[in-house]
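Here the complex is missing one protein chain, while the rest keep their positions.
Naming follows writing order (A and B), and every chain is counted from residue 1.
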Amino acid sequence: MNRPKTMTRSRFAEGAVEWLIRASAFSAIVGLFLIFIFIGKEALPILTSPDVRKEANISKLFLPQDQAHPYSWQPVSEIPKYSILPLFVGTLKMTLVAVLFAIPLALGAALFTSEFSPGWLKEFIKPIIELLAGIPSVVLGFFALMVMASYVQELFGIVYRLNAINAGIALGLAVIPIVYTVADDALTSVPKSYREASMAMGASPWQTAWRVVFPAALPGILAACVLGFGRAIGETMIVLMASGNAAIMSWNLAKPARSLSATIAAELGEVVVGSAHYHVLFFIGISLFIFTFVLNMFAHWFVARLQKKVLGTI
Amino acid sequence: MIGIFFVALTALCCLIIVALVAVILGDIAWFGWGSLNLQFLLTAPQQGMTEGGIFPAIFGTVFLVLLMTIAVIPLGVMTAIYLHEYAPRKSMVIRWIRLAIENLAGVPAIVFGLFGLGFFIEFVGRGIDRIFLDGQLAFGQPAIIWAALTLALLTLPTVVVATEEALRAIPVSHREVAYSLGATRLQMVRRVVLPQAVGGILTGGILAVSRGAGEVAPILFTGAAYFLPYLPNKLNDQFMELGYHIYVLATQSPDVEKTKPILYSTVFVLLVLTFALNFTAIWIRSRIRRRLRAEK
Partner (left out) sequence: MKANAIIKSVAILISMGLIVGAVQAADKTITIKGSDTMVILGQRWAEEYMKAHPGVVIQVTGGGSGTGISALINGSTDIAEASRPMKPAEKALVKEKHGKDVEEIAVALDGLAIYVHQSNTLKTITLAQARAIYIGQMTRWEELGVKLAQIIAYGRENNSGTYAYFKEHVLGNQDFAPEVLSLPGTAAVINAISKDKNAIGYGGIAYGKGIRALKVSKDVNGPAVAPTMANVLNGSYPISRELYFYTAGKPEGEEKNFIAWILGPHGQKLCEQVGYYPLKKAGKAAKKKA
């Protein structure tokens, strides 16, 4: 054990470890960047490669083609057709159902647990909602496919057993925990003084919650809704199993729907690397990435506003 | 009066959610429990998955999340340490990193799958094959290592957030004492911060594992196999996985009636696994939070 040597050695090791810590801190940024680059790279030939553009280009993806089937997704065909509008419609349709189903329930539940419920009840409800968050999406998809679909069909009297409503409700189950958690955080972050002041002026608990706490937490609640929306748009296994996957151009919720994400999941395993179909699927992927990215930025902005509002007024 | 009605309405929301959870779990437990036994857990699928058990899927899942953990824990913990112990408060760097982590958490799982294929398999894997193996195909194809790394990126935010929460729970005074005794920053982190943050790191790791064990979309193209006659034993093997096995059983079996009990039991096993992990994490976290509250 001679002292100077260990000193230099340890100093060297320390420098290395510190360097490693600094480097790995950027892993999330690097990760996001790589995702963008490597998915974007595979999507790019749709704009640049003449070979690919012959089969699939932006106008074929978005504009009406022939008279009989102006928008059709038939990638495996004599003449492959890559109109992604039916997939957009399908995705939005199911997301809409999910959001309409999940957001009222989740916000109601968040209001109840943060404002009205006794502590023990909250301690009971919160873990149950976390339990719901822990259910893997493939299990929700399985449940929607095997069990729920028949009940939904009967309840709404729908001709199609697998349809946008069924898939949307199952998606909603995945969205509820996200909206609930973020909204609950937002509501509980509103300072106690707000509530006390409101009650002191004679407001009822409901008036306090609805007129005072809810507006104060509004940015956070908006963030919750946006995050829930983002989750619903990108979720894959549930819609793959429960939606019927028919690429139709119809806003009818009782009809089946094919989502962008499920299309990638169903078809990517099959395509030849480098074919037009392959690049179109990556194009869908980068679109999903950009959507959710923008939604996340919105959510982030809302949360920042909430923090400013709440902290600024204490 | 109207107020009471609305309060009741919010209570009803809770009730509906709780009821939905109960129905789902009840259905799965009711039908899944029946054909569950040790034999089922320890044997491989037989006769085209209409008989036998799910051992390879359990093994594959464990192997997969183990590899994922090895990758994500050091990365996530070091990121959290940097954010909380190294970077200057409220600096631009911190804001960017946090923003990236938030965004990463919101990227759809299927996009990670695309990324795994485009980056790990086609770029890194093919690159390794070209440079080290003379183009012989070993890593440029779906493999457990690529699936694990894809999942590691997906679960990175979980680990960072949980670790940071634990770091925040450590009183500033502890750090000051360490510095006053002449410790360097790394020594302080190693001797004071890390030991106290073990709980948080554990929570993050467990939550990541539970998330990783259930995600199917990212592994669809990066390594999951429909059926394998052997257990994966090296990094470039494909693997069977519980979540993917559920998908396969639910959609592809040649005999629907015979598969149904197996399917339900597989779902049940996956749920028990993820819930056990989640509850452990929640329990550890609530202990940390209680300590945090006590310190304040």
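In the analysis below, contacts are C-beta pairs under 8 Å (C-beta built on N, C-alpha and C of every residue); 3 or more make two chains touch, one makes a residue touch a chain.
On a predicted model such as this, the values are computed, not experimentally measured, just so you know.
Across A:R22, A:K41, A:H69 or A:K309, the residue that sits in touch with the chain not pictured is A:H69. Looking at A:V52, A:A209 or A:L240, the residue that reaches the missing chain in the full complex is A:L240.
Across the entire complex, the residue among B:A8, B:I70 or B:A276 in touch with the chain not shown is B:I70. For the chain missing from the display, the contacting residue among A:L218, A:A266 or A:M297 is A:A266, taking the whole complex into account. Which of A:L61, A:I84 or A:L162 touches the hidden chain is settled by the complete complex: it is A:L162.
Where chain A meets the omitted chain, the residues involved are 13, 17, 20, 69, 72-78, 81, 86, 145-146, 149-150, 159-162, 240-241, 244-249, 255-256, 258, 266-267, 269-273.
Listed for chain B, the residues touching the missing chain in the whole complex are 48-49, 70-71, 73-74, 78, 128, 132-133, 136-141, 145, 190, 194, 225-230, 234-236, 238, 247-259.
Here, only the chains that are shown with their structure count from here on.
Listed in rising order, the residues of chain A touching chain B in the complex are 14, 17-18, 20-22, 24-29, 31-32, 34-35, 38-39, 41-42, 104-109, 111-113, 115-117, 125, 127-132, 134-143, 145-147, 173, 176, 180, 204-207, 210, 227, 230-231, 233-237, 241, 261, 264-265, 268-269, 273, 281-282, 285, 288-289, 292-293, 295-297, 299-300. Interface residues of chain B facing chain A in the complex, by the touch rule stated above, are 2-4, 6-7, 9-14, 16-18, 20-21, 24-25, 27-28, 74-75, 78-79, 81-83, 86-87, 96-97, 99-104, 106-115, 117-119, 122-123, 153, 156-157, 160, 184-186, 210, 213-217, 220-221, 243-244, 246-247, 250-251, 263, 267, 270-271, 274-275, 278-279, 282.
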